[in-house]
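FYI, not all chains are in this one, though none of them got moved.
As written, the chains take the letters A and B, and residue 1 is the first residue of each chain.
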Amino acid sequence: MEKEFFEDYEVGELLVSPGRTITETDIVLFAALTGDWHPIHTNAEYAKNTIFGERIAHGMLGLTLGSALIFRLGPYVFTPKKFIAFYGMDKIRFTAPIKIGDTIRCEATVVEMKERGEDTGTIAYDGRIKNQRDEDCVVFSPKILVGRKKT
Amino acid sequence: MEKEFFEDYEVGELLVSPGRTITETDIVLFAALTGDWHPIHTNAEYAKNTIFGERIAHGMLGLTLGSALIFRLGPYVFTPKKFIAFYGMDKIRFTAPIKIGDTIRCEATVVEMKERGEDTGTIAYDGRIKNQRDEDCVVFSPKILVGRKKT
């Protein structure tokens, strides 16, 4: 059940993380840590006159806190022993606002596996940060590099 | 000098942010806030036996803290008044490790501008998080949606 090698994955498999409620605290801490105090996130007077009607979380907060929820599944499910690198991410789109009190989770489906050289392979996911109403808030395509079994 | 509309930008222009030294504190706080405690970031015993020889920052820390450095340039340079949305990011690649004590900055060059419908346009940047030795640590392609001047 514990993943070790590239060969332990297959296209179509789905990981679903636990959920986390995004609080005002998370938004303030994210603004503070990054220095991104855009008023849509941190100025209630400004935000109430926007189309959202209230402060919303940073898009990057949704991506960052959301995608890390997968780590909660623990090393036995998530991290292959032969993990080599976090290769990158593609096509990040912020598709719906995350509001204070929304509860997000991450769903990641293996969509492509490619051998690469003699020893490794890349695994590409379709990642989605969803809220409690099952709406996609952030979609993204992360890719990892994993070692192959030597036969 | 203050940007207001899509028309106030041009392909090739470059923004360079102030620098920020990435500290052990930043890594601990990022691990805490996201829940990503991978040992390469938070376990010194583990990290000294990796190819890096020490703990390194999360790739997403480099992207998130690094890209937000642009906001330090202030509203007069950075944010156009007709800013509509952070459209997304493409091609994020983690190209060199950020170590404790490294000082990063963000450089963003306008690489593509496209009119979109009657009123708006997208501006695509080549973004680079560079360290004090001018090495690229993270490269990424953010895109924003901005209002056009109505003539």
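Please note the rule applied: a contact is a pair of C-beta atoms (placed from the backbone, for glycine too) under 8 Å apart; a residue touches a chain by one contact, two chains touch by 3 or more.
Computed from a prediction, not measured in an experiment: that's the story for all the values here.
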Exercise for the section: Count all the copies in this homomeric complex, not only the 2 that are shown. Expected result: 6
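Here is the rule we go by: only the chains that are shown with their structure count from here on.
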Exercise for the section: State, to the nearest whole Å, the distance from the C-alpha centre of chain A to the C-alpha centre of chain B. Expected result: 17
Exercise for the section: Using the touch rule from the top, collect the residues of chain B that touch chain A in their complex. Expected result: 26, 29-30, 33-38, 59-60, 63-65, 67-69, 71-72, 79, 85-94
